[in-house]
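A single protein chain has been removed from this complex, and every other one stays in its place.
What follows is subunit A.
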Amino acid sequence: MELLCPAGSMPALKAAIEHGADAVYIGLKDDTNARHFAGLNFDEATLKDAARYVHQHGKKLHVAINTFAHPANFQRWQYAVDSAVQAGADVLILADIAVLAYAAERYPKVELHLSVQASATNAAAIDFYRQFGIKRVVLPRVLSMQQVRALARSCDINLEVFAFGSLCIMAEGRCYLSSYMTGQSPNTAGACSPAAFVEWQDNQGILESRLNGILIDRFAPDETAGYPTLCKGRFKVDDELYHALEEPTSLNTLDLLPQLHAEGICSLKIEGRQRSPAYVAQITKVWRAAIDAVLATPAQFAVKPQWQHTLSGLAEGSQTTLGAYHRKWK
């Protein structure tokens, strides 16, 4: 069971490797990946440095090229694939049918993983993508543990699941909420609720967060104000005000680790390429210890309180959830 950690910079990548990641995933400094944020990610030179560093430590580098190519700039996605392969990436994480086909035909020996952005939630969808020679599928965060189990038992393909981090509650790759409000979506621009559209305003002691002018939430002085990700705002349905879609909370599957291990899930992905090196270091350390514990004695695995304490401290709104893995969440 692999621990796959995020890195948006060389320091984060080094932190992940030093604290026990088996593999690190990164993206390029453009809109070819789903974490296209200012000041983040790798250019051609740092991509090579990243590959060198990871390989020196006997670990693997995955490169996410997981947005959908634009009609007039398809070359940018081809170029991203070419650059990643030439830099020595071990794995490409892809979502667009055209990009998958290009990579499969041009570089048949390079390992391809199906990005969560391809939204493959069932056995028939996985079968569809087999024609591109994918070796692994990253499952969307909409499935329950029961559904993950059914897939693990019925599909002879490696499965990777999200273990910790920001929780997308919609089927990834098919969520247009962000472009509806801002014009930019994960699929087309590599960003959800982009920072350029965020405004904070103090209104007589009440802090208001807006996204492209739309009020996402209001916070009283004693409340922690969270980033206005549009699906995590407080809205009104009839006269009731609540988090109509989801609370600001992070996914945490530590409790499910023995089950994920028992089902042969091959990789646990930690979300957060936009996070700091210190965050990556702490998360990686906890998950390394937890995975080692489950691998050593699966039957005796018990979640240590200090792991949960560390993870809760790093979670959005200091809250964590099992998300869709737990049926009652649905």
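Quick note on the criterion: a residue touches a chain if its C-beta (ideal position, glycine included) is under 8 Å from a C-beta of that chain, and two chains touch if they have at least 3 such contacts; residues count from 1.
Everything below uses one rule, namely that contacts and distances are computed from a predicted model.
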item	value
Name of the absent chain as recorded in UniProt (options "Integral membrane protein", "FAD-binding molybdopterin dehydrogenase", "PH regulation protein F" or "Ubiquinone biosynthesis protein UbiV")	"Ubiquinone biosynthesis protein UbiV"
Among A:Gly173, A:Gly190 or A:Pro248, the residue in touch with the chain that has been omitted	A:Gly173
Of A:Ile216, A:Ala281 or A:Val294, the one touching the omitted chain in the full complex	A:Ile216
Full-complex contact with the absent chain, from A:Asp43, A:Asp127 or A:Asp292	A:Asp127
Touch list for subunit A against the chain that is not drawn	68-72, 74, 95-98, 101-102, 118-125, 127-129, 141-144, 147, 150, 154, 169-171, 173-177, 179-183, 185, 187-188, 212, 214-218, 231, 233-238, 240-241, 244-246, 323-324, 327-330
